[in-house]
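Only one protein chain is missing; all other protein chains are in place.
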Amino acid sequence: MTPNTSPYLSPNKMLNWSKKNLFSSWVNTIMTVIALIFLYEVGTFFLNWAIFKADFINNFRGETITDRTFCSKNIEVGQHGACWAIIFVRFHQFMYGFYPVEEAWRVNLVYAFLPFALIGVLFDKLPLRRVFLYFTFAFPFIAYFMLYGGPGLSVVATNKWGGLLVTLFLGVTGIALAFPLSILLALGRRSNMPIVKSICVVFIEFIRGVPLITLLFTANVMLPLFLPEGVKPDNLLRALVAVTLFQSAYMAEAIRGGLQAIPKGQIEAAQSLGLNYWQTTRKIILPQALKIAIPPIVNTCIGLFKDTSLVLIIGLFDLLGIGRAALSDITWTKLYYEVYVFVSLIFFIFCFGMSRYSLYLEKKLKTDNS
Amino acid sequence: MEQVIQLEKVNKWFDDFHVLKDIDLTVTKGQKIVVCGPSGSGKSTMIRCINRLEAHQKGQIVVHGTELTNDLKNIDMIRKNVGMVFQQFNLFPHLSVIDNITLAPIWVKKLPKKEAENIAMTYLEKVKIPEQAQKYPGQLSGGQQQRVAIARSLAMNPDIMLFDEPTSALDPEMIKEVLDVMIQLAEEGMTMLVVTHEMGFAKTVADQMIFMDEGRIVEQATPDEFFNNPKSDRTKLFLSQILNH
Partner (left out) sequence: MEQNFIRKLIFDEKTRALLIQTLVIGIFAVLIYLVTKQTAYNLEKRGIGTGFEFLNIAAGYDISISLIPYDSNDTHLRAYFVGLLNTLMIAVCGCFLATIMGFLVGIIRLSSNWLFRNIAYVYVEFTRNVPVLLQIILYYTILLHLPKVKQSIIIFDSFYLSNRGLFSPAPIFKDGFSVVIGSLIVMIIFTFFLKKFLKKKQELTGKQYPIFLINSALIIFTPIIFYYLMGMPLEFDHPVMKGFNFKGGMVIRPEFLGMLFGLSIYTAAFISETVRSGIISVSKGQREAAQAIGLKANFIMRLIIIPQALRVIIPPLTSQYLNLTKNSSLGIAIGYADLVHGFGGISLNQTGKAIEIMLIVMSTYLTISLTISFFMNLYNKAVQFKGNI
């Protein structure tokens, strides 16, 4: 885009801009026309479907929609757009799954505090960052107690969890557990002890070489076979094990990239000052390597967040799974596009947000280094 | 005189490449030795062996009466007493100048933070940049960075300092400020082993000159003799190349 010297758009400037970007040659002009027609067609179609001709809570007769027969499009076929009532009516399921309605405040509380747990990790120039980081470390225990229950709170078994709760739980917990594991794997892969190194290489390459779904199957079917009878991890925990191992391999590769970018002289300087391996690693190597590795790490996190949707194949109700469950409900069936668009939108908001953050970090890294 | 470093028949290979061939060298306390030679002659590798950044494969290296072997405790002990300054400075870019200097005193010598900072400030004053303490390495000029690197080594209070081409990566106008610090250090009686092409510096401070070529010490002499009356042809050739431009 053209650099603006004044903050105001003068007509002259807009003319210059469009000349340069839209009508620079006759080919360019034709492209602009085609694009405008395309945008108009797609835009009007989508906006009509999603907003202008859509039902939200009431149908066109003003009746409250309680099942799919009330949707305007099922009354006057071909005249109306989406019927979003399915989202509103089943909103609780989308957010919490089968979590008891009267206990939903506990999940809300966890949702509300999640940003505070993340903010200290995400922004290194935050005032009072240390305080936020303490909270970050305490958060998993608080969240576990709030969600699962314990003394003073009724227990809500994980098979009642669902929707966004399961998606976020698997994503956030998987990433948090995978992080320390991935650091060890990345360090191990660069170790000069051949056995440690080969174990790490085999683990990382194995995990990266097979699809997540096979790991989920394996965890689901085989974990109970591996463990003594008394220990029977529930389905969510099995999925979490698979997701964590999966994520740790990908994250380890991102961190290895960061480790490789550290000049050898840094290690030598630390050694010549008398620092031992762990001091050198902790004080010199990791702070620098992780900083470089964060953008690719965030990218693996986006990947994982999307991949949590695979758990529906092993029978868990994540956001997409809950959506599918809603569609199989006879009173709401056939509202496919409403459900899929809504679920897509939620995934998009989270993933797009993360990718913006990763971009911001990359930019920051560049300015920090120059 | 007390011998602080002894190298006896030291040999080292990088795979098939024989970098160091039967190196014999004795350094006594307070001695200043300047090592020169063409690139690839093994001079950097030799001094990097002295604090075990490289491991030698044959022969003996003894520092302060302790032999360098695989023993990690001994290596740690020697590294505490031997400081090293690198060609590329190797300051830690994520730490401020003062944190760079206090890092080892705090974590290796386990000094209290306050004390480590006091020590750091004394050495920063010694290298004449106390005002830069809170800055980050990336904000300093090359000459300033190298002086911080010297201060960082000195803060461990070593009795031997190794310099690996400390001015080669510097712009010409910054070389002097680093050499001045080194000369001052020499005058205070530090034991120094310096790999450098700065012949002016060598003439001023060196007790002994060493010329290395193809992994061997070809000539060892006082500066006077070395510059005015070199014995080996290779030394003559090298000196003519480096002094005539």
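Order as written gives the chain letters A and B; numbering starts at 1 within each chain.
Here, contacts are C-beta pairs under 8 Å (C-beta built on N, C-alpha and C of every residue); 3 or more make two chains touch, one makes a residue touch a chain.
Because the structure is a prediction, the values reported are computed rather than measured.
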Open item on the list: Of the residues A:75, A:121, A:199 or A:262, I need the one that contacts the missing chain.
Closed with: A:199
Task: Touching the absent chain when the full complex is considered, from A:48, A:173 or A:309 - done: A:309
TODO: Name, in rising order, the residues on chain A that touch the hidden chain in the full complex.
DONE: 21-22, 24, 28, 31-32, 35-36, 38-39, 192-196, 199, 205-206, 208-214, 217-218, 221-222, 224-229, 302, 306-307, 309-310, 312-313, 320, 324, 336-337, 340, 343-344, 347-348, 351-352, 355
- [ ] For chain B, enumerate the residues touching the unshown chain of the complex.
- [x] 69-75
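Note that only the chains that are shown with their structure count from here on.
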- [ ] Within their complex, state which residues of chain B touch chain A.
- [x] 51-53, 72, 76, 79-80, 82-84, 86, 88, 90-94, 103-104, 107-108, 138, 149, 152-153, 156
Open item on the list: Quick check: in the complex, which residue numbers of chain A touch chain B?
Closed with: 263, 265-266, 268-276, 279, 283-284, 287-288, 291, 369
